[in-house]
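Read through the structure below, which is laid out as structure tokens, and then see the notes.
Only a single protein chain was left out; the remaining protein chains are all shown in position.
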Amino acid sequence: MVWSVSAKEAASESDAVRAGTRRVIEIRLHSRGGQGGVTAAKMLAVAAFLEGKYSTASSFYGAERRGAPTVSFTRISDHEIRKYSQIRRPDCVIVMDPTVIDAVDVTEGLKPGGKLLINTENNIDADKFEDYEVYTVNATKISLDFDLKVAGAPVLNVPIVGAVAKMGIVRLDAVRGAILKMFPNEKNVAAAEVAYKMAAML
Amino acid sequence: MLLFAPYILLAFCGAAAFCGALNIVVVSMVEVLGKEEHGGMKAEKREVRGARWLAAVPEDEYVLKGNSACAGCTAMIALRYALKASRATGRKTLLLVGACCMVVCEGVYPNTAYNVPTLDTAFACTASMASGVEAALKSFGRRDVNVIAFAGDGGTVDIGIQALSGAVERGHNFLYVCYDNEAYCNTGMQRSGATPLCARTTTTPSGKREKKKDVPRIIAAHDIPYVATVCPSYPMDLYEKFKKALSIEGPKYIHVLTPCPVSWRFPTSKGIEMGKLAVRTGMWTLYEVEHGVFRLSAPSRRVVLNGDVLPVEKYLRAQGRFNGITDEEVERIQKIVYQELERLKEATARRRLW
Partner (left out) sequence: MQEEVVFVTGNEAVARAVKLAKPNVIAAYPITPQTEIVEVLARYVESGELRSEYIHVESEHSAMAACIGAASMGARVFTATAAHGFLYMCEMIFWASIARLPIVMANVNRALAPGWNIWAELKDAMAHRDAGWIQFYTASIQEAYDTTLMAFRVAEDRRVMLPTMVNLEGFVLSHVMQPLRLVDEAAYDEFLPPVRIPHALNFERPHTLGTLISPEHNFLVQYDNNKCMRAADDVIAETEREFEKITGRRYRAVMKYRCEDAETLVIAMGTLAREAEVACDSLRDKGEKIGVLRLRQLRPFPKAFAEEVKRLPAERFIIIDRAYSSGYGGILAEEVKARLYDLGIIKEVKSIIAGLGGQDVPHEALEKLFMDKQGGETWYGV
């Protein structure tokens, strides 16, 4: 990593910005405290990293305690990421817990044409999200089918990240790699693969 | 005005109502009321007594809807009943809250969930700030206020013990309450001096190697007018002790064992049960020391005096924080508890804790 960039080098990097190669993909995840939103954000970042990209993962820490709606973030880029401010205009929003939709405006700031992934058992009202490219997956069911549980609750992050691969944000093999790094267990990989297959665009 | 804004946390919800978390707690309270052990009292009689007691407790709520306590938090019950007891004395309440869970539970500016004037303090100095508050009231000639300081075990037995010792020695007229969830819960469950032997915390991942510090005894050694231990699983006992404490002039100290579902790792519905187990196994003893005279409280009397005691294993195995504890360790804790019960028996005979 080069820390001191001369004007000339930087100028060419700046051309790259214009060409769009220096773009940062910004992802926001909505979940509830204790559902593993932070872990999902990290898993996505690790997957991107395994693809040779640079990535960061973080979470908003407020005074909320267990069960409150929380947001986590992932940023992915071809270059070192120097943005530390909050994500206001995400390219992609992931809703891990559909009940959050009633509590917060999940599409707030989402760029028109941006991608939206919702974990749901039911059909969702497509009209509500017509400005976006909407994907759904029943991550809860997949998690239960594979018996992925922590403290009795289904683990959603593994299938969710599998579904994100379907949206073309990270590659499935990178997701596999990330899961194996974080939870070395084939069952988790299989669950992610099923989620990849099941995830569908509205 | 704007400059002082963060200081003046206004109570926005005037009307009293319970939050979701408290509702759960209230249900279990009604459940336990009838069952509270009072010697050999008959079930019906107990129920009647419970109902009569509940009717006498002020209905006003000073812990409001929207507080951010976790579901099943028992510390909130202690605070709620402390404030009701203060109301019952007919005086006003001035509350101080140390840096701990109970300050986070107030919520975020400009809201606050506590409907009494409240001064949030730095971590180490709850008792010193209370000294100042009490001195100011004295200088104003006001005798119609109960000054109640509320702090966690970390803020009391560790970082705040110097301030507490100083304040009670100086004889300030205030009630200091330590709610003891046996860890630094607000920062995510690190060990404190009040964490029991063998409990797993994030800074003692293989179990704490030292015993719990006995702070009620240390404060009792200051020879102050009133020291008591309580637990929200015994709400009548808790409420009556708070009321009594507030009727006494001078420094008072109440230590509340408050089982915490998050840090102790038990289901949120089991807080009351956990407190009862603590008392029934002798891991926690309810007593009071009034003007130097030691007295066991009813629920602990049968445990200490009649040997009606459950094995500690029942208590330990019910909590995730003791996961992986060995039989030898259980044995060791059991031995310590028996020694402690023996000591309390002697104290009862002498009517002196020291």
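Should a chain be cited, it is by its letter among A and B, assigned in written order, with residues numbered from 1 in that chain.
Rule of thumb we're sticking to: a contact is a pair of C-beta atoms (placed from the backbone, for glycine too) under 8 Å apart; a residue touches a chain by one contact, two chains touch by 3 or more.
Because the structure is a prediction, the values reported are computed rather than measured.
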Among A:46, A:110 or A:179, which one is in touch with the chain left out? A:46
Sort through B:81, B:150 or B:184 and give me the one touching the missing partner chain. B:184
For chain B, which residues lie in contact with the unshown chain of the complex? 6-7, 99, 103-104, 109, 120, 122-124, 158-159, 161, 184, 186-188, 190-191, 193, 202-206
Just the residue numbers, please: which parts of chain A touch the chain that's not shown? 1-7, 10-11, 13-14, 17-18, 42, 45-46, 49, 54-59, 61, 80-86, 88
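Methods note: only the chains that are shown with their structure count from here on.
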Once you find the CA centre of chain A and the CA centre of chain B, what distance in Å lies between them? 42
